[in-house]
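Got a structure here, written out as structure tokens. Questions coming.
Note that this complex is displayed minus one protein chain, with the remaining chains in position.
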Amino acid sequence: MIPTSFEYHAAKTVDEALALLDTYGEDGKILAGGQSLLPMMKLRLAEPRHVIDISKIAELRAVRELNGFLHIGAGVTEAGVIASELLRNKAPLIGETACQIGDPQIRNRGTIGGNLAHGDPGNDQPAVMMVLGASVTLRGKAGERSIPVDGFYSGFYSTQMKQGELLTGIRIAVPAAGSGHSYCKLKRKIGDFATAAAAVQLSLDKNGNCAQIGIALTNLAPVPLRVKDAEKLLVGKRISDELIEQAAQIAMSACDPAEDLHGPVDYRTHMAGEMTRRALREALSRAGRQ
Amino acid sequence: MADKKKIHFTLNGRPVDVLAEPRELLIHVLREQLGETGSHIGCETSHCGACTVDLDGESVKSCTVLAVQADGAEILTVEGLAKNGQLHPVQEGFMQEHALQCGFCTPGIMMRAYRLLAENPNPSESEIRVGLSGNLCRCTGYQNIVKAVQYAAAKLGASRSPG
Partner (left out) sequence: MINDRAIVRLADESEFTAEVTKMAATPAQGEVKDNLIGIGHARKRKEDPRFIQGKGRYLDDIKLPGTLFGRLVRSPYGHARVKSINTRKALAYPGVHAVITANDLKPLKLHWMPTLAGDVQAVLADEKVCFHNQEVAMVIADDRYIAADAAELVEVEYEELPAVVDPHKALAPDAPVIRDDLAGKTDGAHGKRTHHNHIFTWEVGDKQATDRVFGEAEVTVKESMTYQRVHASPLETSGCVASFDKVKGELTVYLTSQAPHVVRTVLAMLSGIPESKVHVVSPDIGGGFGNKVPVYPGYVVAIVASIVLGRPVKWVEDRIENLSTGSFARDYHMTGELAADKNGRISALRVHVIADHGAFNAAADPTKWPAGFFSICTGSYDIPTAYARVDGVYTNKAPGGIAYRCSFRVTEASYLIERMIDVLAQKLDIDKAEIRFRNFIKSGQFPYRSSLGWDYDSGNYSAALKKVLDAVDYAGLRKEQAAARARGDLMGIGIATFTEVVGAGPRKTCDILGISMFDSCEIRVHPTGAAIARFGTKSQGQAHETTYAQILATEIGISSDLIQIEEGDTDTAPYGLGTYGSRSTPVGGAAAALAGRKIRQKAKKIAAHLLEASEDDLDWAGDRFQVKGVPDQFKTMTEIAWAAYNNTPDGMEAGLEAVEYYDPPNLTFPFGAYLCVLDIDRRTGETKIRRFYALDDCGTRINPMIIEGQIHGGLTEAFAVAMGQELIYDDNGNIQGASFMDYFVPTAVETPHWETDYTVTPSPHHPIGAKGVAESPHVGGVSAFSNAVIDAFAHHGVTHLSMPHTPWRLWQTIHGLGLDK
């Protein structure tokens, strides 16, 4: 219940945060919403010596559309994501996913940046951002760089972020009009991590065939898992029930879930398939013609 | 051991100043330093919600907020719900609808209900249940809690409507 002792620094700007990260190096840990970090610290699974609070940095809390791209500041809370009319209109998948993260109190504090940077395979937004083709913006002393979310995760709690870098935002190309989307999350109870979850974003061409599609899985491997083989199967084709079934089978083969108290491997593998099925059906039903 | 930080915030309408280590949790500062023991601790994994307070107009679990993060904030706890000896409709609803038994989860759930109704004055039953999903209760089975929130919604709505 009680964290170990640490020094606390509240940054007012991104530059200040970077300077603090630079000063404290490996001893420094970013605190945004704290809904992942503080529970770990209370169980003493994380014992940072210096905590750098970025939750008051205004520039990290903006949601904007610019030149066909949506920009979400890393400090936007999941509640802020849900409340954003812009996101609801342009990329509703993100807010719908946020609704399935934690509970209201946690969503009031937990940030989308935290959900992406933390590296827990149970975090929900990574798979969603993958299927949206999003990129994360990382800023460090050397400057700013952009990395596609698909490829950002290298392992369990491990990302491409370098020491001294801060994840400042997410950039998403505005999905085409008439896109279909779905995030199907199987969980034991509301607020839990996914037993299995699948994210789908797709668009159809004027013939009703699949023009573009992203399929990714949450908590079914040490990292969020893009199921490219299933995407390849469906692109350019009319998505039939048979193809959905095949895609689900591919998802089942691709995933590598760990056994935990919410399900053994065979269950989670099959649920990878079922969530993929459901997400594909739902996304398809929502998609219009371009 | 880190130096203590000076923290200033408004608690139930009155300004408070406390000194706390950076690692001190807001729930502990409220309960131990400020003597407001209405908010409770039921777990250490941020699940139970017994510690829920209203911070800058949002429901938060005060066990998952560092006291230093509350610097400059406006905090409302269960002790601040009643005004001038008059119970808040949420409190009234809980008593009228038998929405509490041991009472331990009650302050956290009422604070959550308070904010839920401020954000959504006419929630459906489903919205109430989802809205309370960050709060656990072992005694009541939630059914009467839902009724209590509906009671409060009606009472607040009635006091809001003209004439």
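Per-chain numbering from 1; labels A and B assigned in written order.
We adopt the following convention: a residue touches a chain if its C-beta (ideal position, glycine included) is under 8 Å from a C-beta of that chain, and two chains touch if they have at least 3 such contacts.
What you see is a predicted model, and the numbers here were worked out from it, not measured in a lab.
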Residue of B:L11, B:L55 or B:L132 touching the missing chain in the full complex: B:L132
Candidates B:G13, B:G103, B:P121 or B:G157 - the one touching the absent chain: B:G103
Where the unshown chain meets chain A, residue by residue: 1-2, 4-5, 44, 103, 186, 188-191, 195, 261-264, 266-267, 270-271, 274
Chain B residues touching the omitted chain (full complex): 1, 21, 23-24, 28, 31-32, 35-45, 47-48, 50, 77-79, 81-82, 87, 91, 94-96, 98, 100-107, 110, 128-130, 132-146
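As a working rule, only the chains that are shown with their structure count from here on.
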Approximate Å spacing (C-alpha centroids) for the pair chain A, chain B: 29
For the chain B and chain A complex, residues of the former touching the latter: 1-2, 5, 21-23, 25, 41, 44-47, 49, 52, 58-61, 63-66, 68-69, 71, 112, 116, 130-131, 133-134
Contact footprint of chain B on chain A as seen in their complex: 1-8, 10, 31, 34-35, 38-39, 41-43, 51, 53, 55, 79, 102-106, 108-109, 190-191
